[in-house]
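Every protein chain of the complex appears in place save one, which is left out.
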Amino acid sequence: MSVKVKIVNDPVYGFIRFPEPEIMRIIDHTWFQRLRNIKQMGLAHLVYPGAVHTRFAHSLGACHLAGKALEELSTKGIRVEKEEFLAARLAALLHDIGHGPFSHSLENVLVAMPHEAISRMIMERMNREMGGMLDTALSVYSHSYPRRYLHQLVSSQLDIDRMDYLNRDSFYTGVSEGVIGYDRILQMLTVTDNELVVEEKGVHSVEKFIIARRLMYWQVYLHKTVLGAEMLLIKIFTRAKELAAQNVELFASPLLRHFLYANLTQIDFENNPEHLIKFCQLDDHDIMTSIKAWQSHSDFILSELCKMLILRKLYKVLLSSEPLARILRDKKIALGDRLKLAENELDYFVFGGITSNSTYDINNELIKIETKTGEIKNITEIDDSLVNQTLARAVHKNYICFVQD
Amino acid sequence: MSVKVKIVNDPVYGFIRFPEPEIMRIIDHTWFQRLRNIKQMGLAHLVYPGAVHTRFAHSLGACHLAGKALEELSTKGIRVEKEEFLAARLAALLHDIGHGPFSHSLENVLVAMPHEAISRMIMERMNREMGGMLDTALSVYSHSYPRRYLHQLVSSQLDIDRMDYLNRDSFYTGVSEGVIGYDRILQMLTVTDNELVVEEKGVHSVEKFIIARRLMYWQVYLHKTVLGAEMLLIKIFTRAKELAAQNVELFASPLLRHFLYANLTQIDFENNPEHLIKFCQLDDHDIMTSIKAWQSHSDFILSELCKMLILRKLYKVLLSSEPLARILRDKKIALGDRLKLAENELDYFVFGGITSNSTYDINNELIKIETKTGEIKNITEIDDSLVNQTLARAVHKNYICFVQD
Amino acid sequence: MSVKVKIVNDPVYGFIRFPEPEIMRIIDHTWFQRLRNIKQMGLAHLVYPGAVHTRFAHSLGACHLAGKALEELSTKGIRVEKEEFLAARLAALLHDIGHGPFSHSLENVLVAMPHEAISRMIMERMNREMGGMLDTALSVYSHSYPRRYLHQLVSSQLDIDRMDYLNRDSFYTGVSEGVIGYDRILQMLTVTDNELVVEEKGVHSVEKFIIARRLMYWQVYLHKTVLGAEMLLIKIFTRAKELAAQNVELFASPLLRHFLYANLTQIDFENNPEHLIKFCQLDDHDIMTSIKAWQSHSDFILSELCKMLILRKLYKVLLSSEPLARILRDKKIALGDRLKLAENELDYFVFGGITSNSTYDINNELIKIETKTGEIKNITEIDDSLVNQTLARAVHKNYICFVQD
Partner (left out) sequence: MSVKVKIVNDPVYGFIRFPEPEIMRIIDHTWFQRLRNIKQMGLAHLVYPGAVHTRFAHSLGACHLAGKALEELSTKGIRVEKEEFLAARLAALLHDIGHGPFSHSLENVLVAMPHEAISRMIMERMNREMGGMLDTALSVYSHSYPRRYLHQLVSSQLDIDRMDYLNRDSFYTGVSEGVIGYDRILQMLTVTDNELVVEEKGVHSVEKFIIARRLMYWQVYLHKTVLGAEMLLIKIFTRAKELAAQNVELFASPLLRHFLYANLTQIDFENNPEHLIKFCQLDDHDIMTSIKAWQSHSDFILSELCKMLILRKLYKVLLSSEPLARILRDKKIALGDRLKLAENELDYFVFGGITSNSTYDINNELIKIETKTGEIKNITEIDDSLVNQTLARAVHKNYICFVQD
């Protein structure tokens, strides 16, 4: 009864093809279809209304770029076996499979496991189900496959994941600052000693890629209103779990109910496959339906926070490289007086923290450049490179969120 | 506590501005914010995965185009009062406010009222709430305002609604066949005797617009897989309401529960404002959360249909200008034998119907062209015009949907 | 000393590759490099200032699309030999090699031969020079190759020439009416009985293609100001040749001088290769440099016409389906009184004619559709097809050009 999607009309790349039956088997899988209902950018659409694209589309895009990159490498005489080609595409397709709804915000609140670990659990389970079809893909994904560049293509500081999300997020937000020359980067890739390297004449395109990512962070991903919305979501679910722990009744779909009331540890998650199976059905709809319903819950804090999200009366946010502790204290006093809440309750309406972004992480695996003379250098060592100490330093910013008077 | 959205980064038009406080008051209203959670194209994203954009974005776009059009008219010396400018933009902004979730599919199943009537009820209610702020907008919307071209701009066969959705749906689906030269059309608009007319040199752009709409119908809106998915959704809710009428328990959010069990008539809806208020909170999340939960309902038909949608094992669809009655009968017999269902139950798994599309409706208000000599003609009367009898004739196609063996 | 262009950054398609040394040998040839200096759209840039792209870029684009199309056919199991792939790409690359400067306007004035015949002469000469490298390409180009679909791909009513020029001319003029879904059309191509056919589900894309071409004709190629500019160019060279025939001295580059004073017949051209070699060096620069110089020529008619072009004081043009003979006669009388010119001289400043455009030529080889049941039909026979009698009928329009009072 299944409808085979072989060619997909992607607004970012045009027609993209999935000729491999193995790829189609994954796409048709209910766990993968779930990604249709998980927004790639969480609540960022509250600021950029166009940005409602899904992890489903991003995953197809990453798979497409993995294939493109390997085709480029082939034309340069780098041997890519058919099985490796498939494995890299499968790994790209599945790299985000472990994301839950509003993952960046909720993954520590709903389940006590990082999404990368869940991705691996899911891939392993699928692999058993499919008789070892994902063996090589898993090996690539886990960095244990001998041709290391395949892993680097799928996951590194210059990988097809980042390329696709910069392309896609720019397209859907309308923020041209994130536009990258991904096709040029792909053309500049090559392999030396099993490592993915960039030809020297591609240095400028890589610089542009790194800068584009940096600008997208400050302009979109860490936009203060987006930050405030995500914090609000975390606070809502923190409160809900607090109430659930006291056995207060909360409207929820059967799936979400499970995660609200069960209070799972990572051990539980790993030992009992039932949790994973339930997790793999959870999506944005469960979350949002409950938030809507909770607007009329009897708990003042929960209902107040939910109304704020639904009516888009978000926290006011200050974001600064300067310390904000004093302002935070003043806000707490003023608001405490007005709302008559206990200290721990007040924390739902006014609080602070630190957010940070590394444009380029020098402690991570570095982007390597092959010079015209055949030397391999880190991009930071290239003469006149932009990716210098300034960029390599992580930027930390203080923030405070508070409800307005 | 509100965050004013004054400039929106729209991926289709770039930065668009909403300087009027009246417009912002509407955008900030919870009923309008609801449109963030209603997809413009319903289930079309099952075929075009990029097409997850919302009625919120479309409504902002329509409002933007209304302003653009009136600015063009002004530069041609057509007098547009400030109040009329605002009223037309408000009417454009609100023209879809009455859409419920998956409106084209569900509006007759969930509520017994067309969305246009609901739009008007909502606008009238908002108008009372806002002390008459929408008086002129309502008059424009209802075609009672003396300067008729304002209404025609907002709602006609060449209106800013169609322009925006063709632009936006092409952009998000990636179907270039729907691309229109909207900016050129806007430039060719003028007003004669209070009617919106197109200058003769704009005829080709209007033709392109009509053809683009026709192609989008056959390629996207009535794509057979999309049609099958929408039919499936209708069948799910038809079954759910059948079960609700028998007081069978169904998981649903409080909002959706109301519409499943209440069985409202149009009279109910008009007399008791409570129904409208509840309707104005319903969105895609309520629908999808229930469908996911119903996959494990004890009713075979309901759970089966819900699984089909969630797993994307949609109906197989035949679409043809030829009669399909015989094939339908054969399918019914074969499936009846296999599934052992009663005749009325079988109808959930195999059924037929007629779908149709008018590219240009000659029984409706016609698109008028002003020739170089100042004559006003219908576009069909223009020499060599494409919009001829062929196009003006509605196209009907038979379809049958059935589950595969 | 040559620089090999293997990858070209084309603004229309992105990076395009030319891996074949045979292709590079043609591109590097001085006769092909000449196309860099011949504008694709002649004088249309006087109306659409962006449209200054060259036949060089168009030829690369056509070659690229030919490769794309054949790759698609291969994925459908249609056997394409390596030699055929190369031959089709070479034929596409060279299909316009015979165009001279401002070809559509000047080909009958400067040389008494159609550009298609010149293209073949050039290809044959190159083929001899290159030891038969173009044998198969010539056979494809001349429709003598047994696999007829290769020729149809390169030259028919749905060929890669038209696809590229619609794409490219829309891009550079900014006229979105010409945008086509070329990638979708390529995907819908297949081969049956050695003929290129389109799968039925591609009908809408083909319709869009035909309509786009029609709209580009009326909006761009036959735009009345463009028509007027081209007529002016023809009149300038008609006058120049008249003067040359009287041995009046005219400033010209050695190349252009040859064609002005020689008065060649087609026989001369075919018999003496010297003419072809000179022709293959002529480009827009020779033409425009002379026109600029002729502004101060002592012949009133020549200098007047040249000033009109350089100062962009073009003819005023009327274009109509109605007869214009009476207006023409009145204009002639009025102008004759004012300018005091003889009848034959007056004809340089006021004249009329007929222009025509066939959207789809039913007397030519037809676009064929393969229905789902495997039948081959002409596109005009498809149910509900747009490409009906109206479109198939050539449209003729009368025009008159005249200088303004």
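Every chain is named by a letter (A, B and C) in the order it is written, and numbering of its residues begins at 1.
One rule holds for everything that comes next: a residue touches a chain if its C-beta (ideal position, glycine included) is under 8 Å from a C-beta of that chain, and two chains touch if they have at least 3 such contacts.
Quick caveat, the model's predicted, so the values are computed rather than measured.
For the chain missing from the display, the contacting residue among B:H95, B:R148, B:R184 or B:K397 is B:R184, taking the whole complex into account. Among the residues A:S298, A:S321 or A:N344, only A:S321 touches the chain that is left out of the figure.
Touching the chain that is not shown, out of C:T192, C:Q281, C:S303 or C:T380: C:Q281 (per the contact rule at the top).
For subunit A, the list of residues touching the undisplayed chain reads 175-177, 179-181, 184, 204-205, 207-208, 211-212, 214-215, 218-219, 321, 383-384, 386, 388, 390-391, 395. Counting the whole complex, the residues of subunit B in touch with the unshown chain are 7, 14-15, 19, 75, 183-184, 187. Take subunit C: the residues that touch the chain left off the picture are 1-3, 8-12, 14, 28, 30, 33, 36-37, 45-46, 48-50, 52-54, 56-57, 60, 171-175, 225, 251, 253-255, 281, 283-286, 288-289, 292-293, 296, 308, 310-314, 316, 403-404.
By definition in this document, only the chains that are shown with their structure count from here on.
On a Cα centroid basis, the chain most remote from subunit A in this structure is C. Each chain gets one centre point, the mean of its Cα atoms, and the points for subunit A and subunit B are 32 Å apart. Mean C-alpha position of subunit A lies 50 Å from that of subunit C.
In subunit B, the residues that reach two or more other chains under the touch definition are 175.
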